[in-house]
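Every protein chain but one is kept in place in this view of the complex.
Let's look at chain A:
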């Protein structure tokens, strides 16, 4: 009697989730894998031609696709690094005994509440008008010019905007990490004569490793999957120098209308994200210390 009741409750709570997961993740995902072996333009009434692994083989000679991967990797590494460094610095700052710390927290977190698309448009204006104004009025026009139009700087424009958006979010994770460190440890070290930097290096840093794991995971996978800021800020331009992985997939499917080929790129995209994040989580889990 009791056992069957337990089973029923188990079903009541898990079945809806399983149902949703099945219909919105698992089924579309496997259908996507199937489509990646076809040549098809995405129109349901049009013929699907089975072509085996050709889509996957073609990818290796698709220069634009490969360069979009490189751009994404470059972007992910730089952005994830800056986001985490800034996030940690912000967290350290707002856990000090400051009068303005709550205001600061809100301000750092605020950009995260604005969607990436809108941020992109706001910053497009900043780069177009404000940067040029600063450049022409201070004479520093080799730094302050319209970054979006420059092949080398456009990527950094995206990095700047997405860092600004993401750092506040990562900061929250570090704050909880810092607050969960027992104060006795820090006080004991202080009594023993350890300076701030020493306390940070030998006590806080190792105890923050779980926070690092989460933050790195979030910032790496989010940066790799970036699309919204990419679309609204540069749209892939100038001359495709900032077209990243997700955008390349979208363009292949919905603009060139190569549904099958685009789908195979999307499958590759999945493997890339899975690989990177699994390796990262494995490595940082190894470093975590138990209290």
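As a working rule, a residue touches a chain if its C-beta (ideal position, glycine included) is under 8 Å from a C-beta of that chain, and two chains touch if they have at least 3 such contacts; residues count from 1.
As a working rule, contacts and distances are computed from a predicted model.
Participant: Looking only at the UniProt record of the hidden chain, which name from "Cytochrome c-type biogenesis protein CcmE", "Acetolactate synthase", "ABC transporter substrate-binding protein" or "Sarcosine oxidase, subunit beta" is the right one?
Facilitator: UniProt protein name of the non-displayed chain: "ABC transporter substrate-binding protein".
Participant: Where the complex has a chain not shown, which of A:36, A:215 or A:251 is the residue touching it?
Facilitator: A:251
Participant: For the full complex, which residue in A:54, A:209 or A:240 touches the chain that was left out?
Facilitator: Of all options in A:54, A:209 or A:240, contact with the hidden chain holds for A:240.
Participant: May I ask you to list the residues on chain A that touch the chain which is not drawn?
Facilitator: On the side of chain A, residues 8, 12, 15-16, 19, 23, 41-46, 64, 128, 146, 149, 236-240, 251, 254-257 touch the unshown chain.
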